[in-house]
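One chain of protein is taken out of this complex; the other chains stay put.
Note that the chains take the letters A and B in the order they are written out, and that residue 1 is the start of every chain.
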Amino acid sequence: MIATPRPSRNQSRSVLLNASGICKHFGDFTANDDVSFSIGEGEIHALLGENGAGKSTFVKMVYGLLQPDSGQIEWRGQPTVIRSPQHARELGIGMVFQHFSLFQALTVAENIALALPPGESLADLADRVRRMSAEYGIGVDPDARVHNLSVGQQQRVEIVRCLLQDPSLLIMDEPTSVLTPQETGQLFDVLRRFSEAGVAILFISHKLEEIRALTERATVLRRGRNVGTVDTAGQSSKQLAEMMVGDSVGDIAGQARPDGQTTALLEVASLVRPAGTAFATPLRQISFAARAGEVLGIAGIAGNGQDELMEALIGEWRGRDADVIRIDGVDITREGPSRRRQLGLGFVPEERNGHAAVPNMTLADNALLTSHSLGRVVTRGLVDADATRAMAAEVAGAFDVRLPQENPMASALSGGNLQKFVVGREISKRPRVFIVSQPTWGVDVGAALSIRTAILDLAASGSAVVMISQDLEEIFTISHRVAVLYDGALSEAMVTADVTPERLGLLMGGSAAAAGLAAEAQA
Amino acid sequence: MISLTPRKEIPLTLTLMTPLVAIALTLVVGAAIFGILGYDPLAALYQFFIAPVSRPDQVADLFVKACPLIIIASGLVFAYRANVWNIGAEGQLILGAMAAGFVALTWPNLPGPVMMPAMIIAGMLGGLAWGMIPALLKTRFNTNEILVSLMLTYVAVLFIDWTVRGPWRDPMSFGFPLTPMYADAALISRVELPGIGRLGQLHWGVAGALIFALAAWFMLSRSILGFQVKVMGDAPRAGRFAGFSPAMVTIMVMGISGGAAGLAGMVEVSANIGQLQPDISFGYGFTAIIVAFLARLNPLAVIIAGLVVALAELGGDSAQIALAMPKVVTGVFKGILLFMLLAGETFNRYHVTFSLPHRARMQGDSDA
Partner (left out) sequence: MLEDLILTVLMTSVPLVYAATGELIVERSGVLNLGVEGMMLMGAVSAFGIAMVSGSLVLGVIAGGLAGMLTAALFGILVLGFATNQVATGLALTIFGAGLSGLLGAPLIGHAIEGLPVLRIPFLSELPTVGKLVFSHDLMAYGAVILVAAVAYFLKRTRAGLVLRAIGDNHDSAHALGYSVLGVRFMAVLFGGLMAGFGGAYLPLMLTPHWAEGMTAGRGWIALALVVFASWMPWRVLVGALIFGGITIMQLAGQARGWTIPSQFLSMLPYLATIVVLVLISRNREFSLANSPACLGRAFHAGK
């Protein structure tokens, strides 16, 4: 599987970092098992793998945040113990994190100063930031407070922060997950310029097309082990996906399109929500209807109002106007989550731990979480513990939730199993309207398949499903219609089969006009 | 260096052992401190923990001492489980005692069957009202309930001080800051044990305290209300998702803990003092916080924890008399006990490993 490097660019290149036989355990869990990896100067090299494959653990060791249990790292040919992130930076290794490591209360310049060796005054640093920002066309104001910046701007601060350290290796942990396709393109241009200047880039992703577009080689990890290192130019996305996933990628067989216009079960009309904090996205005049028998996908890049919309649909946030949200024609705008559940809604929010489920409680208690208002398990204020336990066991059985013991704590379940549980918990109530956000986020392929099948089955039985997802593949696989959420506003819903990924990408990037043109061209 | 790795499961034996080990270590450390300060450690421990309970009537008095602690701690458990940090139980106790005292002093001729329930309700309402201030400020303005409830304790102390020196003072008290004595109907009577008669100061309030703790346990473990409290404390966002209101839970647990403290104030005055005076509590509201933690926030365990801490309190008295130690020394025991318990909690939740710092680094601080 080991590909020969492309001769044209690799002949003169010396190996910058070479890791061999890296192992890392957390208790019983083996995160990295004999991982080997090598990157040359100026090379753009992808580290590819599913969530939980051990990518983050590996780069944390390269960046000095974790120490390997065994194995060796060579830096420029010398065996090196990378003791700490500071040591890594001294060596010339910089990292841009997936979740930004910026300090919200501090200014951009202060944030950058914290990552640089001491000695330079903040004023001098601010000047350097301005110069670099101009040179690369990045547009970063050193005096701004970070909590006033958009997500994209914050990422640029992160990148500038790394560049000022003059790194020879730049690690980027899923940098595009928060960017629009257009912003991604700009980022790639910048990265290619660094590469030409001799900076090696270790690019972590699970987006195959991106990897093929940007990188020369990819090292694939699966369950903590090397699958292989390949020349990306010689691989199709499907081949890369197979290496990443193991089995051939499953597909959900032909989704039935709901026949014609069925009745709208959930109607949302001009939902407006002001931004609660400086970090939140306001919702602007959101209107849509979810019909019986369909899955309505809501696509969009993270941070465009998904959380705010979900909270409004669940009833965690409630507006004051009447008739904004209706189920079966009944106005529920001012009703809380319990009443909404009684009327036949079911919800699965994006975050499993601490939102959809309480990690430190048993599955029985977690079953009670969304059924206490439904009358069966609570009588005169007292909880029927046997009933909740039976309910949890039933969900676990029906949705193939693997339990380490009887009625375990939610925290004892793996991510995928817990996700199956929280989805199953709602679907088993056969909700008339099922609203789910990121149903398969961070879930292995098998679990994702069964969750998607369950969602489609529910829709087929006559319920309406609203699925908020940032995963385009997911949207295209199981939604019948799709609308795009951008900056708190929702586009018209379109029949998924008639929409191209390009048009969706443009809508997700806020280019509604361009998307319109694309649609015309298509027609 | 200490490094912590979360445990996947907490072994039951560990859960049960923690308080016992903590108590044992507290005794060892306490003895060591006494030794260092020149007291005979064994004599001190004897005076502290054996002498106060060497006769049956003394055991009864231990229950009397534990009575307010058990009531208050049973209420505090709700607040702490919900992650609401009411540390103003002392003030709520005072206001409860004052509200009950108001009933007793304003209508001294009420018959017993009316007086007692009226005082109990007034006491609970008084504490509840005082607890509502931090609760409402928190839910309305997001103020920190720790600081507000604490500040209100000082206000309450000054308020009762003014009341018993001013408007409520007994004209016959020769200038002492005391209200008139309560009528008999307003006093909680002593328990008459069959064949034995009275035992120490044992009064019916103790039975009430035990029932109160049991009721609290039942409510917390079996009712949907208790479930709400636990969910809100563990994962507030999941609580909102479940349809529970954070504001309602905050108000509820402040009400329960404030009401419990108020009840304790009423019981304490009616059973042991018989009138209002500037000092009606000896820091019960603060000591009960330790009791709640010692019980690991379980109302059933509160009964045992209350007795243990009450023993340390009585031990302080006994050591004061026998060894001429200052009474506050009991705080040394209480403090160490709480330290041990909190550290023990960590051993419960994590695998704790100690290692020598290999080249202790203090990055970022080196240039300070």
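The rule we apply is simple: contacts are C-beta pairs under 8 Å (C-beta built on N, C-alpha and C of every residue); 3 or more make two chains touch, one makes a residue touch a chain.
This one's a predicted model, so the numbers in the text were calculated from it and none came from an experiment.
Checked against the full complex, the one of A:Phe97, A:Trp317, A:Trp441 or A:Phe476 touching the unshown chain is A:Phe97. On the side of chain A, touch with the chain left out of the figure occurs at residues 26, 31, 57, 64-66, 84-89, 97, 100-106, 110, 113-115, 118, 145, 147, 277-278. Considering the complete assembly, chain B touches the hidden chain via residues 2, 4, 6, 33, 37, 85, 87, 137, 141-144, 146-148, 150-152, 154-155, 158-159, 161-162, 166, 286, 289-290, 293, 324-336, 338-339, 342-343, 345-346, 350, 352, 360-365, 367-368.
One rule holds in what follows: only the chains that are shown with their structure count from here on.
Chain A and chain B, compared by their mean Cα positions, are separated by 47 Å.
Residues 26-27, 83-84, 86, 114, 118, 314-316, 336-339, 341, 347, 349, 351, 353-361, 365, 368-370, 372-373, 378, 381-383, 385, 409, 412 of chain A touch chain B in their complex.
Taken together, the chain B residues at the contact with chain A in this complex read 5, 8-9, 222-225, 227, 230-231, 234-235, 237-238, 240-243, 245, 361, 363-364, 367.
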